[in-house]
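Just one protein chain is left out here, and the rest sit where they should.
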Amino acid sequence: MTPVSTWRWPTPNGLPPRSLIISALVLLCALWLTAPIVEVDFVRLFGSIGKMAKFAGQMYVTPDWHYVPQLLRKMLETIEMTVLGTAIAIVISLPLGILAAHNATPHLFVYRLTRDLLSLMRALPELVWALVFVSAVGLGPLPGVMALAFVTVGFMGKFFAESIEVVDPKAVEGVRAHGAGWLQVRLFAMLPQALPDIVGSVMYILDHNLRAAAILGLVGAGGIGYDMVMSMRMFQYDRIPLIALSIYLVVTALDRASDYLRSRIIHGSRKSTFAT
Amino acid sequence: MSAITIQSVSKRFPNGFEALKGIGAEIQSGSFTVILGPSGAGKSTLLRLMNGLETPTTGEVRIDGVTVDSGKLRTIRSKVAMVFQQFNLVDRLSVVTNVLTGRLGHRSWVGSVFYLFRKEDMDIAQEALSRVALTDKAWSRADKLSGGQQQRVGIARALAQHPKVILADEPVASLDPVSSEEIMNLLREICDRDGITVVVNLHQVELARRFADRIIGMNSGKIVFDGSPQQLTQSALRTIYQREGIEDDTSLDMALAYA
Partner (left out) sequence: MIVRDLDISFESLAYGVADIGEYFSRYGQPDFTNLSRYLALMGITLATALWGTVFAFLVAFSLGPLAARNFAPNPVVYRVARETLNFMRAMPDLMLALIFVAALGLGPLPGALALGVHTAGFLGKFFAESLERVDKNVCEGVQSTGANFLQMVMYAGWPSILREALGYTLYIMDRNVRMASVLGLVGAGGIGMALHTTLRLFEYGQSAALILVILATILIIDYASAWLRRRLG
């Protein structure tokens, strides 16, 4: 039975596949129901375009060059927070990763516990932890570093655990057969095999953490975030473009660097498969 | 006016490789031509020049008098269809949808972007599928079919374009002998019944001899033979398949002994 209209879909009954129709309906319902919650108001949106244009226009002023030294210091602080937080996290997540890998953990209970712990550490965004840590140790970059490290341990711990779990068991057997102790087996057989994948994920984590670090200043946890919020609140149009530009440049630089490194590593690892 | 005109065409790739070195030919409308030659001879490149997938470095290719250049690709491709060695179907889509992609050059974008087709297009697809004897597999996913069946879908797609010319780039190289036979027969039948000009790249000499009206032999970017299958003697084959710089080519001798 072909439908009366001249147009049809390339399906036996001329209508789109059922799964498509259902998902589309569910989504549209969800959107329609939540629209008032999110106060989606197209009139308001279009009305605000004028305001946005005016806002953008006001930024065409001479940048506040006196601000640049402080800007650079803050950006440097942001970068340092990222690096330090990530480094600390990597160190802490190595042992935790071992505990959370079911082929390396000393006891199933430890495995479950560590896995759940890592899951919790991952769950909340860095900013929430930053709020808490600022409340605990005061303002400055320290709570920022702590928050970054905390969440990163959650990610890296899980990642290490998963890398260790796919390690070649024969290699492990080999080391064990030579009488290696519990710790030595893990250090010399499991970790080295898991390490190559790590570089890619470290780059990804650094990228993510840099973006997160840029925001943490909002709650006083160091970095450019504080300046960003303050300059917006005080309508310092001569600073806002500078801040935006510097964030854009640093993030993009890291992005390109990590793309480049990743392509070189993929290229390198392809070579090694031929070497065998 | 001949269907395809190749005029003083050369093609040099960015890496310096000269695939075609100043060749010319005219292909008559409604004929069945086979291009024969070893790998790297330039057969693929020549074929791909005819529907704009490659552009010549010098010279030009004309279809029905219209020069193939980047501005007119859509018009050219609505008249010139291509069948590929790897079938080049969209795996995740159904057979029918794949055949319908043949109509994309003729349909404006409004409906097709939303996967909407007019009844005429569905009819054309239906017709093409029955022509290649695949109506029972119409709604299967393309990647669930065998090689021979997938190539028939490829031909159905080409037919759906209602083309004047069908180009086939090594259409049977990935198929077993029985499927190859099937596909070549199909192509020949389409040429005979519908008067569509067919140009096929092959490396199997046997198939070329049996199905072609005219054989163009290529070697190292030049045309070294142009004639009927009857004229394809051993020495002609030797010219086509000889390898540069190898004086005493035992592999060549052995292959030709069995060709």
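For clarity, chains are labelled A and B in written order, and residue numbers in each chain start from 1.
Criterion: a contact is a pair of C-beta atoms (placed from the backbone, for glycine too) under 8 Å apart; a residue touches a chain by one contact, two chains touch by 3 or more.
All values derive from a computational prediction rather than experimental measurement.
From the options B:Asn88, B:Ser130 or B:Ser251, the residue with contact to the chain not on display is B:Asn88. If you put the hidden chain back, the residue from B:Thr101, B:Ser140, B:Gln204 or B:Ser220 that touches it is B:Thr101. Taking the whole complex into account, chain A touches the unshown chain at residues 27, 30-31, 34-35, 37-41, 44-45, 48, 51-52, 55, 76-77, 80-81, 83-84, 119-120, 123-125, 127-128, 131-132, 135-137, 140-142, 145, 211, 214-215, 218-219, 222, 225, 228-229, 232-233, 244, 247-248, 251-252, 255.
For chain B, the residues touching the absent chain in the complete assembly are 51, 53, 73-78, 81-82, 84, 86-93, 97, 101-106, 109, 112-113, 115, 154, 157, 161.
Here is the rule we go by: only the chains that are shown with their structure count from here on.
Of all residues in chain A, those touching chain B in their complex are 2, 6-12, 16. By the touch criterion stated above, chain B contacts chain A in their complex at residues 94, 96-97, 100, 111, 115-119, 122, 139.
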